[in-house]
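What follows is one structure encoded as structure tokens, with my remarks underneath.
With one protein chain removed, the remaining protein chains of the complex are shown where they sit.
And now, chain A:
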């Protein structure tokens, strides 16, 4: 082996380490500015309006159904929450949704792959936080939104642009650390 190529070969570890280091540094910078977020599950819909849909109401709930037209030109940012009566984390997040509803934050619900009677029983027992509630019994609309599973929550700004997506229950921490700042920012 020629000496120069041998020397270059011995430089390879340093070069790889430097490249890796630069990448890690960019990640850390990005975490500060928000451009790199390892925990975020991105949605292709973030930054875009909600896809077109029309969902029937749940009669027992006494609130109107939900369609995409209801998500344009709003007086305040809204939450859209996908839930089901059979979903245990939905019970965990329910008190937080009730809190928001009491404070006057519009929370729209999409009831996912549920029997109307079960969904009604759920709301009758735990309270109804939803201003509007659409029934997505076949789960089609959830597919258009790219829902991973219930519960899943979206924040839409006043123009109806999806700003944030949270797969998983809205715990008190998520409410305090993510949702409230978002609502303030887009108010």
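In this section, a residue touches a chain if its C-beta (ideal position, glycine included) is under 8 Å from a C-beta of that chain, and two chains touch if they have at least 3 such contacts; residues count from 1.
Note that contacts and distances are computed from a predicted model.
Missing from the rendering is one chain, named in UniProt as "C-type cytochrome biogenesis protein CcmF" (options: "C-type cytochrome biogenesis protein CcmF", "Sulfate ABC transporter ATP-binding protein", "Two-component system, chemotaxis family, response regulator CheY" or "Histidine--tRNA ligase").
Considering the whole complex, the residue from A:13, A:47, A:75 or A:104 that touches the absent chain is A:13. Against the chain not shown here, chain A presents residues 3, 6-7, 10-11, 13-14, 17-18, 20-21, 23-32, 36, 38-39, 41-42, 88.
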